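With one protein chain withheld, the remaining protein chains of the complex are depicted in position.
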Amino acid sequence: MSMTKSSVQPIQKPWTSGRVIRLVLAIIVIALLLWRLYTVLVVQADYGPETWVRFSISGLIIGGMYALIAIGYTLVYGILFMINFAHGEVMMIGAFGGYFIFELLSSIVLSNGQTFNDANPALSIILAFAAGGTASAVAGYFLERIAYRPLRKAPRLILLITAIGASTFLQNAAMLLFGPQRRDYTNPEALTRGSGWTVVINNSNVTLTYTGVMSFVLSIILMAALYYIVQRTKLGRAMRAVSQDKNSAALMGIDVDDVISKTFIISGLLAGAAGVMWGIHNGLVNHYTGFLPGIKAFTAAVLGGIGNIPGAMVGGMVLGIVESVGPAALGLDFQLKDVIAFTILILMLLFRPSGLLGEALTEEKL
Amino acid sequence: MTKKYAFYVLLIVAVMLAACGPAATPAPEEPMPEAPTQAPPEATEAPAMEEKASFAFELVAEDDGASPEGAAAVANKLVADPTFVAMGGHAFSGATAAAIPIYEAAGIPMLSPSATNPDLTKSGSAVFNRNAFTDVEQAKAAAEFIFNNLGFTKLAAMHDGGDYGQGLAQLVADNFTAMGGEVVAFEAITPGETDYTAVLSAVAAKSPEVLYFGGYNAEGAVITNQMAQSGLEGVVFFGCDGTFGADFLEKTGANGEGAYATTLVPASSPEKDAFDAAYTERFGVAPGVLSPYSWNAFDAGNALMTAVTQVAVVSADGEPEACASDAFGCAVIEPGQTIKVGYSGPITGDYAAFGQDMSQAMMIAVDAFPPIEGEGTLYIPRGALVTAVRTMSDFQGIAGTITCQENGECNASGPVLYVIQDGVWTPAAR
Partner (left out) sequence: MTRNISNALHSAIIFIVVTIFLFLIGFTTTGSELIIKALSPSIAKTSEGLEIGFTIFISLIGFIIGLVASKREEPDTLGRNLVAGTIAGLISGVVIGLFGFLMGTLIENGIDLRGYLQSVSPDSMRKIVFDQPPNIGALRLGGIILLSSIFGSFINSTVIRAEWRKSLSTSVSESSTADSVRKTASKLGANQGFRMAMMAVLAAILIILPQQWGSYWNFVMGTVGIYILLGIGVNLIIGLAGQLILGYVAFFAIGAYTFALLTAPAPHNLQWNFWIAVGLAMISATIGSLFIGLPILNLRGDYLAIVTLGFGEIIRILVKSDLLTKFTGGPRGVRDIPGPTIFGQSFSSDVDYMYLIIAAVVVTAFVANRLQNSATGRAWVAIREDETVSKTTGVNSFAYKLLAFALSAAIAGLAGALFASRNQFTGPDDHVLMVSINVLCLLIVGGMGSLPGILLGAFTLKGLPELLRELENYRLLIFGALLVVMMLIRPEGLWPATRPKLEEKGKSIEAQKGEPT
């Protein structure tokens, strides 16, 4: 047995033009990268260690939010094989949910003259996240029921267009309901933007903002919870089964429509949480808030390997870090950070066509 | 399954029917045939000719999405309407540039409250005017103030990547260098993101003394909030007319203390207070919240309508002399029709707040403006109107005096610098 096995010649991959070009490209890119890194870090050395730490903090905070939204794309993709283009808008609705809770709570004045918001920061934050998550989950649920479910058997491109239509609709509905101006999130006093713990690095104060730390920690907790649900619970098992094979899952007694609904609810919850974080951290929300993070998170999901949940988490974090560290490391303008992010995405897909952690998709899935 | 499907389809179709059905039916640009029925009893009593007609103004607010393509569509649509006489826009410079040639060909005077790009008046257009001050003026004032009054020599310039912000930041940087200052960083942000600390940290590493930002209120507020945590403690935030506004205070709180901005928002006057009250009453927000250009837009609308009143001729017996000699002929307004004044800006999309704000301010101006009275038909010589707007002088608006120069720059008041002291905007001492 072993003899025959070893005697088989390993199949030589043909040197197709695409492969040659890719190899040449890779060498050029790596050489360029090394040269840039060398000039920036050693020759110019513009940035001290405190600046690099600041870049990384910024990256982790944004990365956490991207990851939460990206999970939504990935969950839906894993089950329906569709790009849920309206997911960014679902997040925007969650941001508004949190906004209204904070407005409500800060309008309640307690006997000691403080607002409810300032007096019970922990409770208000929990309420805001609950409201934001619920708003997004409801939005996600109805989105699926009204716009996607009737098209279960349609080709995937049709679903993509429906999602684009739904995205336009939701965006404009929010504009008409709440007005076009950016609304100011009323954080509890404990979470005042810009305040935080200070660490001294290289004689300079590096601030870990409360809002940033809270966003990051919460996104990690939510991701862990999601991972637990998907891997350990009955619902998670059903979700995985449906994403593997809908017909067989149905034969095993799984209510496929119900699982899909729940998937949309879970991805809505995560997006809503990200929306509230967005509002708390940056302070401003309007109807357009969801568009940019939507596109970014989609990129993150693909970067990590779309359909793969840990991939979305890693992809989100990597994207966040690349955006905040990349331009400085390459000595480019920060305006070009999206160019760097997309270039890295393209290059990565050339060598790992299914994303960082994605398994190679079979033909039928594509 | 199919039943449910049909049900939802019906539901949405029903909404559409309710929404679109009536909208599709009117033929909007037709002169309304029912107009004579307006006052049938009077018409039978007295001959129509002797009736005193009243020609009211009407605002046509259009959505150009702030894009050049949308602006050209809007302009082409508006100039096709024979009763359209003047344009109080467009809002954004890129859109305005695309629309100017179309109005130029039709003889429609423009007076933009917010298109500040210096190039717009350089191309020698006869129709384009603005009561916004140009970026050149603003940049010069800002750079001089930073260098001479504040005594800073190291400036970081930032912008939002748009043509307004980028142009302004570039001009400030150029002026500042010419004066002998040093521009240590020139960076751009992407509007709508949540965290700018990375780019701010990079700027901080160059240790500037002042950070100039060309862009709008929202991003300005986020940057102000995130400056201290990025190592820019004690660095002065210097904004522009785009970042000025009441809600900047609200959005930045204590972080905003000491921030500068330019503006032409007037000191309180009875007219301004009356406008503020009317605006708040009608739209539920104070002027200046949605965009800093509310007052400018109100003035632009009033100035245009005043110019129309100056050149308009009401005549009961045929076309007056002025029409025959006019290069563009006359706009002919029959009794029962309205005089259309346009506005165009982004009413939907990311910058919707700007477009909606200015159209609302203009709506207040247009609705309050007294109609032109007279017997017969109203004639507005278009060429004369273009000239009237271009030669306007000493028009007292609530946001300053409008006196148009030969190139179409009509802002005679110039930028005023404001600084936040103890949580309120106060004029900065020179």
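The first chain written gets the first letter, and so on, giving A and B; residue counts start at 1 in each chain.
Note that in this section a residue touches a chain if its C-beta (ideal position, glycine included) is under 8 Å from a C-beta of that chain, and two chains touch if they have at least 3 such contacts.
Just so it is clear, the structure is predicted and the values come from calculations on it, not from any experiment.
The chain we do not see here touches A, B in the full complex. Interface note: of B:97, B:297 or B:402, the residue touching the hidden chain in the full complex is B:97.
When the missing chain is restored to the complex, the residue among A:122, A:177 or A:200 that touches it is A:177. Among B:356, B:377 or B:411, the one in contact with the hidden chain is B:356. Where chain B meets the missing chain, the touching residues are 3, 5, 7-26, 28, 32, 34-35, 37-38, 61-63, 66-69, 72-73, 76-77, 79-80, 93-94, 97-98, 101-102, 117, 119, 123, 161-163, 166-167, 186, 188, 282-285, 347-349, 352, 356. The missing chain lies against chain A, touching residues 16-18, 21-22, 25, 77, 80-81, 83, 100, 103, 147, 150-158, 160-162, 164-173, 175-180, 245-247, 295, 298-299, 302, 306, 332-333, 335-336, 338-339, 342-343, 345-346, 349-350, 353-355, 361, 363-366.
Methods note: only the chains that are shown with their structure count from here on.
With centres defined as mean CA coordinates, chain B is found 37 Å away from chain A. The touching residues of chain A, when paired with chain B in their complex, are 46-48, 50-51, 54-55, 57-59, 61-62, 65, 146, 150, 172, 175, 179-182, 184, 192-194, 196, 204-207, 209, 212, 278, 281-284, 286-289, 291-293, 323-325, 327-328, 333-335, 337-338. Of all residues in chain B, only 4-5, 8-9, 12, 161, 187-190, 192-195, 197-199, 201-202, 204-206, 217-218, 221-222, 225-226, 228-231, 233, 247, 250-251, 253-255, 285, 289-290, 348-350, 352-353, 356 touch chain A in the complex they form.
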